[in-house]
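What you see is the complex with one protein chain gone and the rest in place.
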Amino acid sequence: MAENKRTSSHDIHNSKTKFYLTRVGIRGVKKPVRVKRPDKAVTLTPTINIYVDLPASLRGSHMSRNAEIANEIVDESVRRPVPGLEDLCKHMVLELLKRHDYASRAEVDMESDFFLERKSYSGKTSLEGYKLRARAKAFREPDSIRIMKTIGVEVRGMTACPCAMETVEEILREKHPGDIPENMPMISHNQRNVTSIDFEVPEDLELEAEDLIEIVEKAQSAPTFEILKRKDEAKLVYDAHMNPKFVEDVVRDILRAILERYPGFPDSAEIIVKSESEESIHKHNAFAERVTTLGELRKIAPGE
Amino acid sequence: MAENKRTSSHDIHNSKTKFYLTRVGIRGVKKPVRVKRPDKAVTLTPTINIYVDLPASLRGSHMSRNAEIANEIVDESVRRPVPGLEDLCKHMVLELLKRHDYASRAEVDMESDFFLERKSYSGKTSLEGYKLRARAKAFREPDSIRIMKTIGVEVRGMTACPCAMETVEEILREKHPGDIPENMPMISHNQRNVTSIDFEVPEDLELEAEDLIEIVEKAQSAPTFEILKRKDEAKLVYDAHMNPKFVEDVVRDILRAILERYPGFPDSAEIIVKSESEESIHKHNAFAERVTTLGELRKIAPGE
Amino acid sequence: MAENKRTSSHDIHNSKTKFYLTRVGIRGVKKPVRVKRPDKAVTLTPTINIYVDLPASLRGSHMSRNAEIANEIVDESVRRPVPGLEDLCKHMVLELLKRHDYASRAEVDMESDFFLERKSYSGKTSLEGYKLRARAKAFREPDSIRIMKTIGVEVRGMTACPCAMETVEEILREKHPGDIPENMPMISHNQRNVTSIDFEVPEDLELEAEDLIEIVEKAQSAPTFEILKRKDEAKLVYDAHMNPKFVEDVVRDILRAILERYPGFPDSAEIIVKSESEESIHKHNAFAERVTTLGELRKIAPGE
Partner (left out) sequence: MAENKRTSSHDIHNSKTKFYLTRVGIRGVKKPVRVKRPDKAVTLTPTINIYVDLPASLRGSHMSRNAEIANEIVDESVRRPVPGLEDLCKHMVLELLKRHDYASRAEVDMESDFFLERKSYSGKTSLEGYKLRARAKAFREPDSIRIMKTIGVEVRGMTACPCAMETVEEILREKHPGDIPENMPMISHNQRNVTSIDFEVPEDLELEAEDLIEIVEKAQSAPTFEILKRKDEAKLVYDAHMNPKFVEDVVRDILRAILERYPGFPDSAEIIVKSESEESIHKHNAFAERVTTLGELRKIAPGE
C-alpha cells in the first residue's frame, strides 16, 4: 500500500527533476464537420487527435481547451463549410498556440471516410469510399508561426502479381505448345491492395486529395468499384491482368507521378508512400514503402 | 446533480422490480494454456469470456470467482496439458456452477491462434495459422448437469470467381476464335477468403478442430501457404483457377462434407458455416452463411 | 494439383446435393446517407450489410443487385432525406425481395456514428457521439410481406462500483471513527462503460434512437461529456459516486425504463441489453446482458 500521505499536484510540482513533453492532448475525438466541395458541401466525420507540447515547468496541460477548440471550430464549419480537413487542422493549431501560451508547438491530425463519384466502364456511377487524412503542425517562431500541413489518402484497389503470371505462362505454353495466342492475359493471383500517400508541404501550397487518389488508382493494377455488371467485371479483370503490379511497382509509379505533377513544390516537401497487398495466396501481406522528400526524388530523376 | 442521498446496494436491492439476467461475467481475459497434441504439448493464448446467469433475487454476480476459476484451471493445464480448449471450457463451466450456486447456467468461450504444420506442393513444411474457437454451456438440471460444447475454426484460404471467369472466357474466345486450348484456366478475380465453421454437439462426442480445418481448406478454391517458391506459387494459382468457387459453393461444400463425415452425430447438433471473400474487385466483401442443424441437413440429403 | 478438368458452374449446378443458404450478400458497404432530424437534415455514414436467402435450386445470388439497391436508395436520400436509418433498411429489404424473386427473406443492417447536442452542468453544449444501429428483415408471406425493424444504440458513459465503495467506507470509518460525515461520497473504482440496447419491433411502431440513448444515460452512474470545465468535472465525479452502479444494475434499470416507456408495444418485441465496463482495476471487462421479449418482462413486473 502507498505511504500514508496522499501525493498532490504540489508535491510533484516541486520535485527537482522535470521533463519537457513532446505531445500532450486528447485522442479519439469524433465530430461531424462540413466541407466545401466543387458543387456542394458534404459532411465528413473525422476522428481527431489534438496536441500541444508541454514545457518542463508545468505539471499538466489544459486539455479541456483542446476539446473546446474542436467544438468551436466544428460548430463554425456548420455555418461556413471549410475548404478541407487540412484547413480545419490549420485553424485548430493556430487556436491551440493562442490558448496554450506556454506551448511552442501544436499538432492536429484527422482521419475520415471520404467519397467520390466514380464511373465504371459502362458509365454507371457510384460513390466510392476512401480514407482521407489531414494534419497540421504549428511552430511558434520568434516573429511568426510556421505551419506545415499534411494531406493523406488511403485507397483500396487491386493488384495482380506479375511474377506468378510469368511462371504460369511458361508452364501453360509448355503444356500447349504453339496453341496460346501471344499477348493473352494469363492467370495470376490478384487481391485487395491498400495504398496510401501522405504528403507534407508548407501551408500555402495547393494540394488536393482528389489528385492523390487519382495518382494511386492509376498506379494499382486496376481501381475497384462498388457496382460492376457482368461485362464490367470481366473488363476490370482483363485490365488488371494486362497491367500486373508488385507493391514495389505501385509505390514507384506513385513517386514518378508525384514528381511530374508537383514541379513547383519545394525540395523539403515530405512524402510517405505505402502499398500493402492482402495476398490471396498467403495468410500474410506484401508491403512496400518509401519515406522521402521531393528533393531526394529529384536527385534521382533530374530534369525529367 | 443527483439527489443528495447516495444510492447504496440496499436501496437497489429492495427495489420492487427485479429482473433475471441472461449472462453476467467477465470478458477479455487472456491466459496461456497448455494443450496436448498428438506428438507434444503446445501453448495457446486464448481470449476468454466467462459467464453465469443471475436470478432476479440477487443484485450482483460474484465475478471474482470467474477470474479465480480461469486462473486455477489454466495453472492446472501447465502441470497437466488438457486435450483441447473445449475441454478447458467444460471444466470451467462445471466449476462455475459449483461456485455460483445461484446460477442455473454457465458459459465459457475462447478464441485463440492455432498452428498446424502444412506441406506445400514441393514438400516444404511450414506452420500455418488458424483461429480456433471453443465454447461450453452447462445447464443445471434436476439430477444432473447437461453440457453442450462447440468447436469452431476460422481458415484463411483463396477463392477464384467462377462467374467472372466465364464472362472473360466468352470475350477472349471471341477475340481469338479457335486459338485458345479447351480446358485452359481463365483469368478471374481471386482473393483472400475467410471461412468458419462452428459446430455445437453434446460433450461426449469426438470432434477435432483439425478435421474441420481440413474440410474448409478442401472447400475453398485453394488453401494458402506462408512459403511458396515460384513453381509452388504457379501451381497454387493454377489449381485455384481450375477450381473456381463462389462463397455459396464454399459453404455448401462444407455442409456436404460435414454430412458425410459425422454420420453418428445427433440431429440436434447445431452448425453455423460462414464464408466471406475480401473481393479484389470491390471495396466490400461477398458473404454466404448457413445456420442449421444436422437433422435439417439430413432431410435434404437423405441416405447419401 | 486439382484434376485436369476445370470445374464450372454447370458441374456444381448439377451436383446432386443442394443446400438452402440462410443469408447471402455483401458486407462492409459504406455510404453517406441523408437523414431528417427535427430541425435539419444530417449526414450519417453507415457501414451496411445486405443479404437475401438462397434456395437450394440456385447456385449463386445476384450480389450486384444488392450493391445497386444500396446505391439507388442512398442517392435518393440525398434528394429526399429519410426519417431514419431503419427507414432506409426497410426500403432496401422491400427492394431486395422485388429484385431477387427467388428469395423468401431479406435483411439489411447498418451501424453509424451519430451525434446529439448535449448540455453539461454549466450549460455548455457539445456534440456527443453515439453508435446508431438499424436493421430490417422482410419475410415473403402468401399475400404480403412482413417486416420487422430493429433500432439499436450504443452509449459510452461511466460506472462507479458500489461494492468497492462499501468496502472502502468500512475501512475508512474504522480508521477515522466518528470523523467522516454521513452520506459523503466514498472513493471507488470508476471507468468507461459501454452499454447498448437493440430493440426489434413491427415496422409500424414509433421508436426513436434518442429515447433509447436517454434511457441508457440515465441508467449509467453518469453520462460523459466531451467538454467539462473544472467545476463540471467535479460535479460529474460527485454525481457518479452518489449513484454507483454495477453492470447488472445498468441492464436492469434499462429493462425497467423500457417497460414503463413502451406500454403499447406488443409482447413479441425483442430486446437485447448489454453493458460492459472497462474495469479500471482489472485488465478485463465486466459484462451483463439480458436477451428477452417485452412479454417476458411484463410477466415479471405485472401492472407496474
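Each chain gets a letter, A, B and C, in the order it is written, and its residues are counted from 1.
As a convention for this text, a contact is a pair of C-beta atoms (placed from the backbone, for glycine too) under 8 Å apart; a residue touches a chain by one contact, two chains touch by 3 or more.
Note that the structure is a prediction, hence the values are computed from the model and not measured.
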**Q.** Hidden partner interface residues of subunit B, rising order
**A.** 29-32, 42-43, 45, 64, 67-68, 70-71, 74, 113, 115, 126-127, 129, 226-229
**Q.** Residues belonging to subunit C that touch the chain removed from view
**A.** 128-129, 156, 158, 163-164, 167-168, 170-172, 176, 179-181, 184-192, 222, 224-226, 228, 230-231, 233-234, 236-238, 240-241, 278-284
Q | Residue ranges of subunit A at the interface with the undisplayed chain | A | 1-9, 12, 16-30, 49, 51, 54, 56, 59-61, 63, 67, 121, 162-163, 166, 183, 185, 235, 238-239, 241-244, 246-249, 251-252, 255-256, 259, 276, 282-292, 297, 300-301, 304
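What we mean here is this: only the chains that are shown with their structure count from here on.
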**Q.** Chain whose Cα centroid lies at the greatest distance from that of subunit C
**A.** A
Q: Could you please state the distance in Å, as a whole number, between where the Cα atoms of subunit A are centred and where those of subunit C are centred?
A: 31
Q) Any idea how many Å lie between the Cα centroids of subunit B and subunit C? A) 24
Q. Subunit B: which residues touch two or more other chains?
A. 163, 185, 238, 241, 282-284
